[in-house]
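Below is a slice of the complex: some chains, not all, each in place.
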Amino acid sequence: MRPGNNGLFIPGPTNLPHPLRFAMDLPLEDQRAPDFPNLTLGLFEDLKRIFKLDGGRVFIYPGSGTGGWEAAITNTLSPGDTVLASVFGQFSLLWVDLCQRHHLNVEAIDVDWGEGVPVEQYAERLAADKEHKIKAVLVCQNETATGVTSDVAPVRKALDDAGHPALLMVDGVSSIASIDFRMSEWGVDLAVSGSQKGFMLPTGLAIVAASEKALEATKTAKCPRCFFDFDDMIRTNKDGFFPYTPATTLLRGLRASVDLLFAEGLDNVFARHHRLAEGVRKAIDAWGLTLCAKEPKWYSDTVSAICVPEGFDGNEVVKVAYARFNLSLGVGLNKVAGRVFRIGHLGWLNELMLLQAIVGAEMAMRDIGMPIDIGSGVGAASEYYRLTAAPVAIEAATALRM
Amino acid sequence: MRPGNNGLFIPGPTNLPHPLRFAMDLPLEDQRAPDFPNLTLGLFEDLKRIFKLDGGRVFIYPGSGTGGWEAAITNTLSPGDTVLASVFGQFSLLWVDLCQRHHLNVEAIDVDWGEGVPVEQYAERLAADKEHKIKAVLVCQNETATGVTSDVAPVRKALDDAGHPALLMVDGVSSIASIDFRMSEWGVDLAVSGSQKGFMLPTGLAIVAASEKALEATKTAKCPRCFFDFDDMIRTNKDGFFPYTPATTLLRGLRASVDLLFAEGLDNVFARHHRLAEGVRKAIDAWGLTLCAKEPKWYSDTVSAICVPEGFDGNEVVKVAYARFNLSLGVGLNKVAGRVFRIGHLGWLNELMLLQAIVGAEMAMRDIGMPIDIGSGVGAASEYYRLTAAPVAIEAATALRM
Amino acid sequence: MRPGNNGLFIPGPTNLPHPLRFAMDLPLEDQRAPDFPNLTLGLFEDLKRIFKLDGGRVFIYPGSGTGGWEAAITNTLSPGDTVLASVFGQFSLLWVDLCQRHHLNVEAIDVDWGEGVPVEQYAERLAADKEHKIKAVLVCQNETATGVTSDVAPVRKALDDAGHPALLMVDGVSSIASIDFRMSEWGVDLAVSGSQKGFMLPTGLAIVAASEKALEATKTAKCPRCFFDFDDMIRTNKDGFFPYTPATTLLRGLRASVDLLFAEGLDNVFARHHRLAEGVRKAIDAWGLTLCAKEPKWYSDTVSAICVPEGFDGNEVVKVAYARFNLSLGVGLNKVAGRVFRIGHLGWLNELMLLQAIVGAEMAMRDIGMPIDIGSGVGAASEYYRLTAAPVAIEAATALRM
């Protein structure tokens, strides 16, 4: 065991807030107890507030984001259905793969890794699909592999402009509860998240939100399903129970997570993530490096994929950071393997915690010989954080009794 | 909040042992860290020792027992395949339902609830199936709803006697790690368990063991699957990683669980469960009541479903126990709803813990007017426990410095 | 490690409630942080409500009850001062010993172990002490060694009747927050408690309440003191801080403890302890045994010392309970060593938890050959608990959705 804590700055799981840890450190409980619905019924409602969903339902499965994708697909589509998607990173790629394994016919548009959802091409395809063969349109709101955030609203507009009835499905695994997501306003029909990102919990829950239209689609969907079946959930969830033993520990944690998000205020949560991400970007500038995300409109507020120059290996940065400085960063995946390393900056974080990742990345990059000036990135980021810290706090501090 | 602890005596989740609680109360960790396989590779191997499996593999999914059933089925069978099963309780029933939803053709033999696997009928069907249409035979080793344990070995014998190649699948959710299970000796091809029973953890993991024959069957199995796909797991598990973010917290807990089971010794664990169950049965005799399980050969060592006399409602026993005495018992499900109540007696338990459930059940039964003698059951059970406590401990106690 | 939990039924430490455990399972904190007084200032006030103290102060030391005694004595008395006390158990004895070591002149009245404070003799001595040589009168409200509770109010009356100005000091270590204590109403000047009894926390805090009169006495008190000095505490406590590093973890726990006590309501807490204790006494009757406490007026609601018949050894009951049944009971101390064993029944307890101790004691007594009828005590206690459980709860239970 190495002395001191590991610095965890991967794009999920995130740092576990103390109140969430306590909320889960409970004796196990009877998921059929008559007062169990006191926990669950309010939680279902409050999750809808997190997704900004009116009507519809939120489903909670023991699982992960991948399970959430599967739930979204199998409950609303049938084998042979056409799905419009785009691939610009490892996770948008895997979702397409999952669709194909469930015998969907995926029209997957290949996009450069570092870019986001190709709205124009979506619009063209949708407009051209007069027969409405396309049953669902897939959007990865935040591609975790490249640190690219795509705007969902324009996809809704493309659907509306084409008068197209396809379901709009969004992978919000690494965005929801960290980056603004407006399910009903954007007309999203299915949104997938997990417990281990913006909800700041251990991995173990797939959280899937469905619009009324999505729920309607379950009636004709023919993909076989049982574990992830919406109907079994609806039948039991309405009374606060589950069709099989739920992960009660994580449900208690999720209750505390939602409470914590509301206590900070969702808008404050989003603003905090943006400010923290901006500091990372200041550091990247100061290092003379660039993001994998090609344009500022795509910069992600939850994860930054940082390109390493020719002749260097991003994996080495990650290795050195872990081995020498007990710092966990993210490697590049698939097409960008070796070309980037990633800093996750979501969840329970403040400036000083994140500066650990920045100074540690700086040390690791110098260690493998990259031409990084000592203190450049951590200096730039810390000065940005200093200048943008809430000014009111200074006065409050002076008033504090020491 | 009611003063004092809830007495948790449902057939899972069980009481959480302190060492397992600590093992999970960790900062979150990087599931791609280079030393992460130090945790996982040994765990896969040690789980095989729990299942008594030579060769083959154990898979760990974020999920539950239901997910484990789905994994077993979808990885090894194809739509339209015939499956031989039997229904004698809510869980054997639900497994059949799951198979049907995945478009399998289930020959489900109806058996009286309170009996177990109809080995003779299985043997007949298998012998008659000369074309080997039956691709899998399902056995629920421990029917949690009725407290019935079935012997798996005779089913293997029936298969062998018929020279039948069908896969043998066992639901061991509420038996494995509490009641002896010998996967390779009994020629079991797929065995399903979960984290919240004999493994004494929170709900959240499906644990599925597969024989070499089962792994071979994946090559031709056509049921669509992705989240539960064996191949993705094998490809990544071999290096100690997972195809998507695993529930690392529960993996740490599972490591501690396996350590705890080995420290006690599996045979001692089974013997402890048997002795604890015998005490419950002494109480039931003393109360003048009977088990739902019709014959001693079917008595379960992990859960007892206790029949209430005509004119009484088992649900009332459970309600009163919870509302008045903060004791969680299990209700009767489906066909035996109201006719039984259940005491779960598996996991991290000793005599005095279980005597809480016995005396509490006694109080609840008296409270709804059942003709139960004061102290009868708890007296009989406690005397049985006293007489069967390890005699060596007395001497050790005398030697202890007070 | 033995499977299952230890049953902890000694008269302190008690079972740790989950909310208190969480409250203490925190990162360590800066005891000079400007917002630290947010914790402490309210806690000092709320502790006064627990002691039912108007005016005066409550002091919190890292320490134990013994330290609390020392704080009470050294802050208010001078070497050579006369103190009136009585000895009827190990703890009243040790307090006298502590006074003597601090060079006080103790008039210690010897009383049979099993009886309580000799109010008449106190009254006589006080009336006779025309010169007011007696500077303090000591009362052990609950003698933990014998399970004897003494009424404090009559001692106040004796002082008042004699017009005597001596300080009234009460050892409430095993009573306060479990048995009613009314500091101001009874004119108590110094009351001593600890964290590990009615406050349901780990050992580690001495909690001392002082009346205004006691605070006045510090000005002339000459006993040397520093660690336990009231003045240092007052000077820093008034702003929410401490003269040396406080045990912040236990302070957080104490905050949660006080919240828990208020949430249940002090009167409900006392009533619960009385009812639980009554059940133990029903069991003792049914066993044909007697309490060490000689009269009902002395029966303690927090601990019962149970006499074993001639020819048996109470220590053996305790040894066997621990060695064979993982049950911690209390041994007899000093004069009653071997003649009694003790069941602690205070803190975070409900009926079913305590029935573990009762049935376990029954098993242990049978095990050493005592003529105890099987199920007699646990039957009598459980029936008493059943009959006295809140009737309203039954209806509520019926209304609960199952």
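Should a chain be cited, it is by its letter among A, B and C, assigned in written order, with residues numbered from 1 in that chain.
To be clear about the criterion, a contact is a pair of C-beta atoms (placed from the backbone, for glycine too) under 8 Å apart; a residue touches a chain by one contact, two chains touch by 3 or more.
None of these values were measured; they are calculated from a predicted model.
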With 3 copies placed, total copies in this complex: 4
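Definition applied: only the chains that are shown with their structure count from here on.
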Same or different contact residues where chain C meets its copy chain A, judged by the half mark: same
Innermost chain by mean C-alpha position: B
Where chain B and chain C are represented by their mean Cα positions, the distance between them in whole Å: 45
Inter-centroid spacing, chain B versus chain A (mean Cα positions, whole Å): 35
Separation of chain A from chain C, taking each centre as the mean of its C-alpha atoms, in whole Å: 53
Multi-chain contact sites of chain C, meaning residues that touch two or more partners: 18, 25, 397, 400, 402
Chain C contact footprint on chain A (complex, rising order): 18, 21-22, 25-27, 32, 34-35, 37, 239-240, 397, 400-402
Partner chain C, residues of chain B touching it in the complex: 1-5, 7, 15, 17-19, 25, 260, 263-264, 269, 272, 315, 318-320, 322-327, 331, 348-353, 355-356, 359-360, 362-363, 366-367, 374-376, 378-380, 382-383, 385-386, 389-390, 393-394, 396-398, 400, 402
Touching residues (chain side chain B, partner chain A) in the complex: 5-6, 8, 10, 12-16, 21, 25, 27-34, 62-67, 69-70, 79, 97-98, 101-103, 194, 196, 202-204, 206, 223-229, 243-250, 319, 322-323, 328, 330-331
